[in-house]
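Note that this complex is displayed minus one protein chain, with the remaining chains in position.
== chain A ==
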Amino acid sequence: MVGAACAFYAARSGLSVVVVDRGPVAGGTTGAGEGNLLVSDKEPGPELDLALLSTRLWRELAEEFPERIEYEPKGGLVVATTGHGLDALRTFATTQREAGVTCQDIEGADALHDLEPHLAPGLPGGVHYPQDAQVQPALAAAHLLRASGAELRLGEEVTAVLRGPDGAVRGVRTPRGDLLAPAVVNAAGTWGGQIAALAGTELPVLPRRGFVLVTEPLPRVVRRKVYAADYVADVASGSAALQTSAVVEGTAAGPVLIGASRERVGFDRSLSVEVLRRLARQAGELFPVLKGVRVMRTYHGFRPYLPDHLPAIGADARVPGLFQACGHEGAGVGLAPATGLFVANALTGGTAGPSGGLPVGAPTLAEAFRPERFGVGAGVV
(Lines give C-alpha, C1' and ligand atoms only; values in the text may rest on other atoms or scores of the structure.)
Protein backbone atom coordinates (compact mmCIF):
# COMPACT_ATOMS: atom_id res chain seq x y z
CA MET A 1 0.00 0.00 0.00
CA VAL A 2 2.71 2.43 1.01
CA GLY A 3 4.75 1.71 -2.12
CA ALA A 4 1.68 2.22 -4.30
CA ALA A 5 0.98 5.59 -2.67
CA CYS A 6 4.62 6.66 -3.08
CA ALA A 7 4.50 5.67 -6.76
CA PHE A 8 1.23 7.51 -7.24
CA TYR A 9 2.34 10.82 -5.74
CA ALA A 10 5.84 10.62 -7.23
CA ALA A 11 4.40 10.05 -10.69
CA ARG A 12 1.95 12.90 -10.13
CA SER A 13 4.91 15.16 -9.45
CA GLY A 14 6.32 14.32 -12.84
CA LEU A 15 8.87 11.66 -11.92
CA SER A 16 9.22 8.47 -13.90
CA VAL A 17 8.66 5.53 -11.58
CA VAL A 18 9.31 1.78 -11.60
CA VAL A 19 7.73 -0.35 -8.89
CA VAL A 20 9.52 -3.60 -8.05
CA ASP A 21 7.93 -6.25 -5.84
CA ARG A 22 8.95 -9.85 -5.32
CA GLY A 23 5.29 -10.88 -5.16
CA PRO A 24 2.01 -9.77 -6.68
CA VAL A 25 0.26 -6.49 -5.90
CA ALA A 26 -0.78 -6.37 -2.23
CA GLY A 27 1.04 -9.62 -1.53
CA GLY A 28 2.59 -8.38 1.71
CA THR A 29 0.90 -7.11 4.86
CA THR A 30 -1.47 -4.97 2.81
CA GLY A 31 -3.24 -8.09 1.62
CA ALA A 32 -3.41 -9.47 5.16
CA GLY A 33 -4.76 -6.50 7.07
CA GLU A 34 -7.90 -4.44 7.27
CA GLY A 35 -8.57 -1.11 5.68
CA ASN A 36 -9.45 1.04 8.65
CA LEU A 37 -8.54 4.67 8.17
CA LEU A 38 -8.66 5.72 11.81
CA VAL A 39 -8.07 8.92 13.67
CA SER A 40 -10.05 7.73 16.72
CA ASP A 41 -7.31 5.48 18.09
CA LYS A 42 -4.47 7.96 17.85
CA GLU A 43 -3.27 10.18 20.65
CA PRO A 44 -2.23 13.73 19.78
CA GLY A 45 1.20 13.73 18.20
CA PRO A 46 2.91 13.20 14.86
CA GLU A 47 1.01 10.04 13.96
CA LEU A 48 -2.34 11.76 14.48
CA ASP A 49 -1.23 14.70 12.37
CA LEU A 50 -0.21 12.34 9.61
CA ALA A 51 -3.53 10.53 9.93
CA LEU A 52 -5.49 13.77 9.67
CA LEU A 53 -3.63 14.70 6.50
CA SER A 54 -4.26 11.21 5.14
CA THR A 55 -7.96 11.46 5.93
CA ARG A 56 -8.17 14.44 3.63
CA LEU A 57 -6.10 12.75 0.91
CA TRP A 58 -8.18 9.57 1.06
CA ARG A 59 -11.29 11.64 0.47
CA GLU A 60 -9.69 13.12 -2.65
CA LEU A 61 -8.59 9.70 -3.85
CA ALA A 62 -12.06 8.30 -3.30
CA GLU A 63 -13.43 10.93 -5.66
CA GLU A 64 -10.83 10.02 -8.21
CA PHE A 65 -11.56 6.28 -8.04
CA PRO A 66 -15.28 6.20 -7.38
CA GLU A 67 -16.51 2.86 -6.05
CA ARG A 68 -13.49 0.90 -7.07
CA ILE A 69 -11.49 1.14 -3.87
CA GLU A 70 -14.57 0.63 -1.68
CA TYR A 71 -14.02 3.83 0.28
CA GLU A 72 -16.68 4.24 2.95
CA PRO A 73 -16.71 7.25 5.28
CA LYS A 74 -18.67 5.26 7.84
CA GLY A 75 -17.31 6.77 11.02
CA GLY A 76 -16.10 5.12 14.19
CA LEU A 77 -17.77 4.60 17.54
CA VAL A 78 -15.67 3.98 20.60
CA VAL A 79 -17.78 2.74 23.50
CA ALA A 80 -17.01 2.64 27.18
CA THR A 81 -18.08 -0.33 29.24
CA THR A 82 -17.83 1.36 32.66
CA GLY A 83 -18.49 4.85 33.99
CA HIS A 84 -14.84 5.18 34.87
CA GLY A 85 -13.90 4.15 31.35
CA LEU A 86 -16.26 6.74 29.92
CA ASP A 87 -14.59 9.52 31.92
CA ALA A 88 -11.17 8.49 30.66
CA LEU A 89 -12.43 8.25 27.09
CA ARG A 90 -13.94 11.74 27.31
CA THR A 91 -10.68 13.20 28.57
CA PHE A 92 -8.81 11.48 25.76
CA ALA A 93 -11.29 12.77 23.16
CA THR A 94 -10.88 16.32 24.44
CA THR A 95 -7.16 16.23 23.77
CA GLN A 96 -7.84 14.80 20.30
CA ARG A 97 -10.33 17.57 19.59
CA GLU A 98 -7.68 20.13 20.42
CA ALA A 99 -5.42 18.42 17.88
CA GLY A 100 -8.03 18.82 15.16
CA VAL A 101 -10.12 15.65 15.40
CA THR A 102 -13.86 15.92 14.94
CA CYS A 103 -15.75 13.89 17.55
CA GLN A 104 -18.96 13.93 19.55
CA ASP A 105 -19.65 12.58 23.01
CA ILE A 106 -22.48 10.08 23.06
CA GLU A 107 -24.38 9.95 26.35
CA GLY A 108 -26.14 6.81 27.53
CA ALA A 109 -27.35 3.56 26.05
CA ASP A 110 -30.23 5.09 24.12
CA ALA A 111 -27.99 7.47 22.24
CA LEU A 112 -25.61 4.59 21.51
CA HIS A 113 -28.46 2.50 20.19
CA ASP A 114 -29.54 5.29 17.88
CA LEU A 115 -26.14 4.90 16.25
CA GLU A 116 -25.76 1.13 16.60
CA PRO A 117 -29.07 -0.60 17.31
CA HIS A 118 -27.50 -3.98 18.04
CA LEU A 119 -25.01 -2.86 20.68
CA ALA A 120 -25.24 -4.66 24.02
CA PRO A 121 -27.69 -3.02 26.41
CA GLY A 122 -26.64 -0.93 29.40
CA LEU A 123 -23.42 0.64 28.10
CA PRO A 124 -22.78 4.08 29.63
CA GLY A 125 -21.78 5.92 26.46
CA GLY A 126 -19.02 6.57 24.00
CA VAL A 127 -17.49 8.91 21.49
CA HIS A 128 -18.41 9.11 17.81
CA TYR A 129 -15.63 9.86 15.28
CA PRO A 130 -17.13 10.75 11.89
CA GLN A 131 -13.70 11.03 10.25
CA ASP A 132 -12.95 7.32 10.64
CA ALA A 133 -13.32 5.63 7.28
CA GLN A 134 -12.61 2.47 5.36
CA VAL A 135 -11.03 1.29 2.11
CA GLN A 136 -10.34 -2.15 0.68
CA PRO A 137 -6.54 -2.15 0.89
CA ALA A 138 -5.73 -4.55 -1.95
CA LEU A 139 -8.02 -2.72 -4.36
CA ALA A 140 -6.73 0.64 -3.21
CA ALA A 141 -3.12 -0.42 -3.78
CA ALA A 142 -3.91 -1.94 -7.19
CA HIS A 143 -5.84 1.10 -8.41
CA LEU A 144 -3.31 3.60 -7.13
CA LEU A 145 -0.59 1.67 -8.92
CA ARG A 146 -2.55 1.51 -12.13
CA ALA A 147 -3.40 5.22 -11.99
CA SER A 148 0.24 6.11 -11.32
CA GLY A 149 1.21 4.82 -14.72
CA ALA A 150 4.37 3.45 -13.14
CA GLU A 151 6.07 0.48 -14.75
CA LEU A 152 5.26 -2.61 -12.68
CA ARG A 153 7.87 -5.31 -12.19
CA LEU A 154 6.12 -7.97 -10.17
CA GLY A 155 7.61 -11.25 -9.09
CA GLU A 156 11.07 -9.69 -9.01
CA GLU A 157 13.01 -9.66 -5.79
CA VAL A 158 15.47 -6.90 -4.99
CA THR A 159 18.71 -8.70 -4.18
CA ALA A 160 21.04 -5.71 -3.96
CA VAL A 161 20.95 -1.97 -3.76
CA LEU A 162 23.49 -0.53 -6.20
CA ARG A 163 25.69 2.30 -4.95
CA GLY A 164 28.25 4.49 -6.68
CA PRO A 165 31.82 5.16 -5.54
CA ASP A 166 30.56 8.10 -3.46
CA GLY A 167 28.15 5.80 -1.62
CA ALA A 168 25.08 7.23 -3.32
CA VAL A 169 22.33 4.92 -4.50
CA ARG A 170 22.35 4.12 -8.24
CA GLY A 171 19.52 1.62 -8.45
CA VAL A 172 18.64 -1.94 -7.50
CA ARG A 173 19.52 -5.42 -8.71
CA THR A 174 16.95 -8.13 -9.33
CA PRO A 175 17.32 -11.56 -10.90
CA ARG A 176 16.25 -9.95 -14.17
CA GLY A 177 19.07 -7.45 -14.13
CA ASP A 178 20.09 -4.06 -12.84
CA LEU A 179 17.58 -1.26 -12.67
CA LEU A 180 19.24 2.13 -12.60
CA ALA A 181 17.65 5.08 -10.82
CA PRO A 182 19.04 8.04 -8.90
CA ALA A 183 16.55 7.46 -6.08
CA VAL A 184 15.31 4.28 -4.40
CA VAL A 185 12.30 4.28 -2.07
CA ASN A 186 12.24 1.47 0.48
CA ALA A 187 8.55 0.60 0.94
CA ALA A 188 9.15 -3.03 1.86
CA GLY A 189 7.01 -2.85 4.99
CA THR A 190 7.87 -5.55 7.51
CA TRP A 191 10.86 -6.49 5.37
CA GLY A 192 12.10 -2.90 5.18
CA GLY A 193 15.03 -3.68 7.45
CA GLN A 194 16.37 -6.10 4.85
CA ILE A 195 16.32 -3.51 2.08
CA ALA A 196 17.97 -0.99 4.41
CA ALA A 197 20.67 -3.56 5.08
CA LEU A 198 21.17 -4.11 1.35
CA ALA A 199 21.71 -0.36 1.09
CA GLY A 200 24.36 -0.55 3.79
CA THR A 201 22.39 0.95 6.62
CA GLU A 202 19.97 -0.16 9.32
CA LEU A 203 16.29 0.15 10.09
CA PRO A 204 15.02 -1.92 13.02
CA VAL A 205 11.65 -2.98 11.53
CA LEU A 206 10.11 -5.98 13.28
CA PRO A 207 6.94 -8.02 12.72
CA ARG A 208 3.92 -7.77 14.97
CA ARG A 209 1.30 -10.41 14.32
CA GLY A 210 -2.40 -9.71 14.03
CA PHE A 211 -5.42 -11.98 13.49
CA VAL A 212 -8.73 -10.99 11.92
CA LEU A 213 -11.98 -12.98 12.06
CA VAL A 214 -14.43 -12.86 9.16
CA THR A 215 -18.02 -13.98 9.64
CA GLU A 216 -20.58 -15.32 7.20
CA PRO A 217 -22.38 -12.58 5.22
CA LEU A 218 -25.06 -10.84 7.26
CA PRO A 219 -27.52 -8.05 6.69
CA ARG A 220 -26.04 -4.86 8.11
CA VAL A 221 -25.99 -5.35 11.88
CA VAL A 222 -22.93 -3.18 12.50
CA ARG A 223 -22.96 0.20 10.78
CA ARG A 224 -19.70 1.78 11.90
CA LYS A 225 -16.37 0.69 13.25
CA VAL A 226 -17.09 -0.11 16.85
CA TYR A 227 -14.64 -0.92 19.59
CA ALA A 228 -14.43 -0.77 23.35
CA ALA A 229 -12.34 1.87 25.06
CA ASP A 230 -11.19 -0.03 28.10
CA TYR A 231 -7.60 0.56 27.15
CA VAL A 232 -8.11 4.25 27.72
CA ALA A 233 -9.06 3.54 31.32
CA ASP A 234 -6.05 1.30 31.72
CA VAL A 235 -3.72 4.00 30.61
CA ALA A 236 -5.45 6.62 32.74
CA SER A 237 -5.21 4.38 35.81
CA GLY A 238 -1.53 3.91 35.19
CA SER A 239 -1.98 0.17 35.31
CA ALA A 240 0.58 -1.91 33.49
CA ALA A 241 -2.03 -4.48 32.52
CA LEU A 242 -2.85 -4.36 28.85
CA GLN A 243 -5.99 -5.40 27.05
CA THR A 244 -7.13 -6.94 23.81
CA SER A 245 -10.02 -5.09 22.27
CA ALA A 246 -11.72 -6.08 19.05
CA VAL A 247 -12.80 -3.61 16.40
CA VAL A 248 -16.10 -4.83 14.97
CA GLU A 249 -17.45 -3.62 11.66
CA GLY A 250 -19.85 -4.63 8.93
CA THR A 251 -18.75 -4.58 5.30
CA ALA A 252 -20.62 -3.76 2.11
CA ALA A 253 -20.21 -7.34 0.98
CA GLY A 254 -21.94 -8.66 4.13
CA PRO A 255 -19.34 -10.29 6.37
CA VAL A 256 -18.54 -8.70 9.71
CA LEU A 257 -14.83 -8.20 10.35
CA ILE A 258 -13.44 -8.58 13.84
CA GLY A 259 -9.89 -7.54 14.35
CA ALA A 260 -7.26 -7.31 15.22
CA SER A 261 -4.98 -8.72 17.82
CA ARG A 262 -1.42 -7.59 18.34
CA GLU A 263 1.44 -9.72 19.54
CA ARG A 264 5.14 -10.00 19.01
CA VAL A 265 5.88 -13.56 18.06
CA GLY A 266 8.20 -13.07 15.08
CA PHE A 267 6.89 -14.56 11.83
CA ASP A 268 4.97 -17.36 13.57
CA ARG A 269 2.18 -18.44 11.22
CA SER A 270 0.47 -20.94 13.52
CA LEU A 271 -3.08 -20.39 14.61
CA SER A 272 -3.55 -19.11 18.14
CA VAL A 273 -6.79 -20.38 19.60
CA GLU A 274 -6.32 -18.04 22.54
CA VAL A 275 -6.21 -14.97 20.30
CA LEU A 276 -9.32 -16.09 18.44
CA ARG A 277 -11.03 -16.73 21.75
CA ARG A 278 -10.37 -13.21 22.95
CA LEU A 279 -11.47 -11.55 19.73
CA ALA A 280 -14.63 -13.66 19.60
CA ARG A 281 -15.48 -13.00 23.21
CA GLN A 282 -15.05 -9.26 22.95
CA ALA A 283 -17.07 -9.04 19.75
CA GLY A 284 -19.86 -11.03 21.40
CA GLU A 285 -19.81 -8.76 24.43
CA LEU A 286 -20.24 -5.66 22.27
CA PHE A 287 -22.76 -7.23 19.89
CA PRO A 288 -24.60 -10.15 21.51
CA VAL A 289 -26.46 -10.80 18.23
CA LEU A 290 -23.21 -11.99 16.73
CA LYS A 291 -22.74 -14.89 19.15
CA GLY A 292 -24.48 -17.49 17.03
CA VAL A 293 -22.93 -16.20 13.82
CA ARG A 294 -20.39 -18.37 12.06
CA VAL A 295 -16.84 -17.32 11.48
CA MET A 296 -15.97 -18.39 7.95
CA ARG A 297 -12.30 -17.68 8.00
CA THR A 298 -9.49 -16.04 9.83
CA TYR A 299 -6.31 -14.59 8.50
CA HIS A 300 -3.26 -12.98 9.92
CA GLY A 301 -0.50 -10.65 8.91
CA PHE A 302 2.66 -9.14 10.28
CA ARG A 303 2.60 -5.41 10.90
CA PRO A 304 5.87 -3.60 10.37
CA TYR A 305 6.79 -1.82 13.58
CA LEU A 306 9.67 0.36 14.67
CA PRO A 307 10.72 0.74 18.32
CA ASP A 308 8.89 4.04 18.86
CA HIS A 309 5.82 2.87 16.91
CA LEU A 310 6.22 5.62 14.33
CA PRO A 311 7.06 5.05 10.65
CA ALA A 312 10.32 6.05 8.98
CA ILE A 313 9.55 8.49 6.19
CA GLY A 314 11.77 10.58 3.96
CA ALA A 315 15.33 10.90 2.72
CA ASP A 316 17.77 8.76 4.68
CA ALA A 317 20.62 11.11 5.58
CA ARG A 318 23.00 8.17 5.90
CA VAL A 319 22.73 7.02 2.29
CA PRO A 320 22.27 9.65 -0.41
CA GLY A 321 19.48 8.67 -2.81
CA LEU A 322 17.81 6.29 -0.37
CA PHE A 323 14.32 7.19 0.83
CA GLN A 324 12.45 5.32 3.54
CA ALA A 325 8.72 4.68 3.66
CA CYS A 326 8.15 1.81 6.01
CA GLY A 327 7.32 0.79 9.56
CA HIS A 328 3.69 1.96 9.68
CA GLU A 329 2.68 -0.82 12.03
CA GLY A 330 -1.12 -1.08 12.34
CA ALA A 331 -1.91 2.02 10.32
CA GLY A 332 -0.03 1.69 7.04
CA VAL A 333 -3.15 1.71 4.92
CA GLY A 334 -4.51 4.78 6.63
CA LEU A 335 -1.20 6.62 6.58
CA ALA A 336 -0.21 5.64 3.03
CA PRO A 337 -1.34 8.76 1.09
CA ALA A 338 0.30 11.22 3.45
CA THR A 339 3.43 9.09 3.41
CA GLY A 340 3.39 9.06 -0.38
CA LEU A 341 3.03 12.81 -0.45
CA PHE A 342 5.91 13.33 1.98
CA VAL A 343 8.15 11.01 -0.02
CA ALA A 344 7.21 12.67 -3.32
CA ASN A 345 8.07 15.97 -1.72
CA ALA A 346 11.41 14.74 -0.55
CA LEU A 347 12.11 13.34 -4.02
CA THR A 348 11.23 16.54 -5.85
CA GLY A 349 12.52 19.03 -3.36
CA GLY A 350 9.19 20.21 -2.07
CA THR A 351 6.73 20.75 -4.89
CA ALA A 352 4.55 17.66 -4.68
CA GLY A 353 1.00 17.65 -3.46
CA PRO A 354 -2.46 18.58 -4.56
CA SER A 355 -2.00 22.23 -3.66
CA GLY A 356 1.64 22.42 -4.61
CA GLY A 357 3.08 21.56 -1.24
CA LEU A 358 2.60 20.12 2.20
CA PRO A 359 0.50 21.71 4.90
CA VAL A 360 1.94 24.04 7.50
CA GLY A 361 3.64 22.14 10.24
CA ALA A 362 5.01 19.56 7.82
CA PRO A 363 8.67 20.22 8.64
CA THR A 364 8.23 19.43 12.35
CA LEU A 365 6.22 16.40 11.37
CA ALA A 366 8.95 15.23 9.01
CA GLU A 367 11.39 15.53 11.90
CA ALA A 368 9.45 12.94 13.92
CA PHE A 369 9.72 10.40 11.10
CA ARG A 370 13.43 10.84 10.33
CA PRO A 371 14.80 7.43 9.34
CA GLU A 372 18.09 8.04 11.21
CA ARG A 373 16.41 8.71 14.54
CA PHE A 374 17.26 5.31 16.00
CA GLY A 375 20.89 6.22 16.02
CA VAL A 376 22.08 3.09 14.32
CA GLY A 377 23.71 2.52 11.00
CA ALA A 378 25.09 6.01 10.74
CA GLY A 379 28.21 6.08 8.63
CA VAL A 380 27.97 2.42 7.71
CA VAL A 381 29.39 1.99 4.23
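We take it that a contact is a pair of C-beta atoms (placed from the backbone, for glycine too) under 8 Å apart; a residue touches a chain by one contact, two chains touch by 3 or more; residues count from 1.
Rule of thumb we're sticking to: contacts and distances are computed from a predicted model.
*Asks:* Given that one chain of this complex has been left out, which of "Gluconate 2-dehydrogenase subunit 3 family protein", "Probable cysteine desulfurase", "Oxidase" or "Sugar ABC transporter permease" is its protein name according to UniProt?
*Replies:* For the chain missing from the view, the UniProt record says "Oxidase".
*Asks:* Given the contact definition stated above, which residue among A:V275, A:C326, A:A344 or A:A362 touches the chain not shown here?
*Replies:* Checking each option in A:V275, A:C326, A:A344 or A:A362, the one touching the absent chain turns out to be A:V275.
*Asks:* Using the definition of touch stated at the top, determine which of A:V25, A:L198 or A:V222 touches the missing chain.
*Replies:* Only one of A:V25, A:L198 or A:V222 touches the chain omitted from view, namely A:V25.
*Asks:* Out of A:S245, A:Q324 or A:T339, which residue would touch the omitted chain in the full complex?
*Replies:* Of the candidates A:S245, A:Q324 or A:T339, A:S245 is in touch with the missing chain.
*Asks:* If you put the missing chain back, which residues of chain A would it touch?
*Replies:* 23-27, 31, 38, 41-43, 92, 138-139, 142-143, 145-146, 152, 154-155, 213-217, 227-228, 231-232, 234-235, 242-247, 253, 255, 258, 260-265, 269-281, 283-284, 290-300, 309, 329-331
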